[in-house]
Each structure stands twice: as structure tokens, then as C-alpha cells.
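What follows is a structure written as C-alpha cells; I'll ask about it next.
With one protein chain removed, the remaining protein chains of the complex are shown where they sit.
Then we have chain A:
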Amino acid sequence: MRNFKTTALLLTVPASLVAIGLYAAPILQVLALSLTEPKFGLANYQSLFANAAVGRVVMTTLKVSLMTTVLTVLASYVVAFAIIHMSAGWRRISLFLVLVPFWISVLVRAFSWITILRRRGVLNSALMEMGVISSPLDLVYNLFGVTIGMVHYMMPFAILLLYANLSDIDRRIMQAARSLGARPATIFWRVWLPLSLPGIALATLFVFVFSLGFLVTPALLGAGKTLMIAEYISVQISSTSRWDLATSLSTMLLLVVGIIVFAAMRSPALRAAFVARPQQ
């Protein structure tokens, strides 16, 4: 009988070795380097907090991430709420409109937005031809463009999370509220919204954490002018070789993400969404 459990444990070894050797170890090395490069101590962190450029990058990152999170969660809730109230046919069509952007490469989406928003892009040309504006607007390679691209990237995730959460809510509660004379607005504010708070919290958490460390969309739609942490780190390792800055900033980012996720895990609803089903 012991034999069976031993075999089962042996099966978990190869993937565990990969996870330890090729994931945990390199990340721990980043943490270690932040303390030893170029010499042992907290000097890298002191210069990090004194660095004005880093301060600006952190502020931009927080600003974009917060705007993205608020806009994404609000818009996604509106969409998910509408989808669960649709007939089966319309629901299929709506989910298709969500799943195509969900599955398509992030690069294709960033490229689409550049094509639409750049100075000689689709939107500016159309507006100029209609005579709405006389000179092209700066819609991309700035905060506006980055936020639009990020919201567009995050919305499918958030919609699918909120949709799953809203579908699980027992509709008989709303029937009960209606039969007791509650108006639609009351049912929404007093029944739907409180019951969907766990889903909203989960979506907020995911979108915010993804935004903080996101490289692709901010890099392509910000083009170095709207600089966020991930792109700043990438510049430090690929062009200026400032490993001290790259590793200490990476460590700070990991720490912040870790604290956010750890704090969120203390809420039972979020824990249930993450942690594996307990073994019997």
C-alpha cells in the first residue's frame, strides 16, 4: 500500500525539479543579486529611493494601473451583467466577441491600436475628413494610448471572471426580492451588487497585479514616452546593463505583488477561488 503513495510522489518529482531549478532558483538569484551587485548591502535600495527617474516611473505605473483597474472592472461588470441577462443565442454571440480578443495575440491587439490611434492613423484621418478636427490629435505614445490598450487587454479576462461569478449567483434570491416588492434598482444595489463582491474583488486583484508588471502593451503604445516599471527594467538589462537597478526594482515589484496577493488571500472568498481543493 505504501508503494502506491511512493509512486504517486515520484510522479510529482520531474515537474517539481523544473519548477525549483528553472523558476524558483533564477528568481531567488534576482533577489540575491539586488543585495550583492556590485557589493553586499542595501545600497541599491537606498539609491533606488533617491532616484528621481525611478520615482517618476513608479508614479506613472501606479497612475496607469489604477486607471486601468477602475475602468476595466467597471466596464467589465456592465458587460458581464448584461451577458447573464441575455437569451442563449445573444449570449453566445457576446461571448464570442469577448473570446476573440481574449485568445488573440497581445501583439496583434497593440498593433491594431497603433494603426487606429497614431497621428496618421484611421481615427485621425476619419475625424479630419469629417472636418471635426483640423490637425491630428496625439492619441498614442502617451498616457491615453497606454490606458486604452491596457483596458482593451484586461477586459476579456475581467469579463470572463465576473461572468463566471455572476452565473453562480442563485437567481431565486432576485425572484424573492421582486415578489416582496423590491424595484429593479433596489434589487441591483441591495442584492446583485453585494453578492457579486467576491467576483469584483478577484477581477480587481488580477487586473491590478497584471497591470503593475505588464511590459508589452505599455512598451508598444507608450514607446518610451510613457515609461512603466516593466519597460524600465527591460531597458536596464538590455541597453544600459544596470543589473543593480534591474534586480532591486524587480525585487520591489515582486514584493509589492506578493503583499497584494497575500493580503487578498486572507479573504475566504478569494482563497476559495485560488487554492486547490483539499485532498480527502
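As a working rule, a contact is a pair of C-beta atoms (placed from the backbone, for glycine too) under 8 Å apart; a residue touches a chain by one contact, two chains touch by 3 or more; residues count from 1.
The rule is short, and it goes like this: contacts and distances are computed from a predicted model.
Trainee: Can you tell which of "ABC transporter permease", "Glutaconate CoA-transferase subunit A", "Spore coat protein JC" or "RNA polymerase sigma factor" UniProt lists for the chain that's not drawn?
Mentor: In UniProt, the chain that is not shown appears as "ABC transporter permease".
Trainee: One chain isn't shown here. Among A:S87, A:S105 or A:S179, which residue touches it?
Mentor: From the options A:S87, A:S105 or A:S179, the contact with the absent chain belongs to A:S105.
Trainee: Which one touches the absent chain: A:L48, A:I83, A:L166 or A:A203?
Mentor: A:I83
Trainee: Hey, which of A:V30, A:L137 or A:M174 is the one touching the hidden chain?
Mentor: Checking the options A:V30, A:L137 or A:M174, the one contacting the hidden chain is A:V30.
Trainee: In the full complex, which residues of chain A touch the absent chain?
Mentor: Those residues of chain A that touch the unshown chain are 1, 3-12, 14-16, 18-20, 22-27, 29-30, 33, 75, 78-79, 81-83, 85, 92, 94, 96-101, 103-116, 118, 120, 122, 125, 152, 155-156, 184-185, 209, 212-216, 220, 229-230, 233-234, 237-238, 243, 246-247, 250, 253-254, 257, 261, 276-277, 279-280.
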